[in-house]
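All protein chains but one are shown at their positions in the complex.
This part shows chain A:
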Amino acid sequence: MLKRKFIILVVVCLFLIASSITYAESAEKSGTITIWSWDPNFNIPIMKEAAERYTKDNPKVTFEIVDLAKADVEQKLHINLASGVTGGLPDIALIEDYNAQKYLQSYPGSFADLTNKIKYSDFANYKASLMTLEGKVYGVPFDSGVSGLFYRTDYIEKAGYKSEDLNNITWDKFIEIGKTVKEKTGKSMIGFDLNDGGIMRIMMQSAGKWYFDDKGNVNLLNNDALKEAVKIYKAFADSGIIKQTNGWSEWVAAFNNGDVATVVTGVWIIGSVKADKASAGKWKVAATPRLNIDGAVNASNLGGSSWYVLENSKNRDLAIDFLNKIYAGDIDFYQKILTDRGAVGTYIPAQSSAVYSSEDAFFSGQKVYTDFSGWIKAIPAINYGVYTYEADAAIFSVMPEVYSGKISIEDALKKAEEQLKNQIKK
């Protein structure tokens, strides 16, 4: 028995040596890289562009870029990783930054450790930190969710304000301006989903806070930033300056139809804002409003995602090489996706290129990407932890009662904190 095992071992060794020799001989890389991603208007075409660039130098490498819904990518990853069968997994998957730690901690050993393979100092600081677990860095940083305040200059001017009046303002000031805009133009200040936590996360991160503290403990009740954010949500609900929307398409329609004066969200929305050609030249971008508390800055983030290589993928090294060459080295590529898709990468060397400082006619000649690049550097780095969605659900379960005035903000946060602690106990 032992003898047979030994023979098998020898054979395997020989085979490995032989194959590595042949590999060394044919330096040309080959294989098919399978990639799971979402958003046919953003991530998919960007990945196709990257693939095209890579195949120019490595003609024997082919790509299979699978276009799925975001929820489907997440669900398929969970099912395949939990089953322990690696055959159904892709070589590279796109994972949202809020979810990164969840995957890394839930499926240890499933993602390739890239600590010494990617030069992380070339990327925005906060990106690398959110994909670090126990000193090892996983994933290749991709797009930024740096946020901004997009506004219609025509509506703002009609209300008697100038562009300077929107620079570095607080949310209180934002509501005040909104009331005038509503009064003078009849337009709502912003399309807003009172059941969506996106803007709440923008508010919190601008103050360097999250639903959890640095150690990952629940921090809802004694969190000034969150308390202030809930207060502003309630103010929005009461003010009558918002156009209530439900879901993505209604929200996009609100600003594409010219129903609202502003949009506050991540830079990835640029493509959708520009989709309304009729309003070209009437838009500008200002810094994100900040919370009226100590330590809050006029810069924040919403969303953003990164590429992860699966540890057990057949083409792991090839996939890493591909990401390294394009996403961590090709400045030209970043310029191309910026002009084509409005994609702001987190690769710092690309941000000094000419495209980033070009004037955009759609935004009244403003150098928007220069502004966004500046704000990226000011985003407070925080630890999202692993329970962002649990926290979001806990808070927004109590928000309707806050809006109707049934319970105080204090009580609501207490209730949410109890619920959240119970949810994540084990």
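Just so it is clear, a residue touches a chain if its C-beta (ideal position, glycine included) is under 8 Å from a C-beta of that chain, and two chains touch if they have at least 3 such contacts; residues count from 1.
Here, contacts and distances are computed from a predicted model.
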Which of "Lactose ABC transporter permease", "Sigma-70 family RNA polymerase sigma factor", "Putative monovalent cation/H+ antiporter subunit E" or "Respiratory nitrate reductase subunit gamma" matches, in UniProt, the chain that is not displayed: "Lactose ABC transporter permease"
Omitted-chain contact residue, chosen from A:G88, A:P108, A:G160 or A:G405: A:P108
Given A:N167, A:N222 or A:S249, the one touching the chain that is not displayed: A:S249
Sole residue of A:R201, A:K227 or A:R290 that reaches the chain not shown, by the stated touch rule: A:R201
Interface residues of chain A (partner: the chain not displayed): 71, 74-75, 78, 81-82, 84, 102-103, 105-108, 110, 193-198, 201, 244-251, 265, 302-303, 386-387, 389-390, 392-394, 396-401, 418-419, 422-426
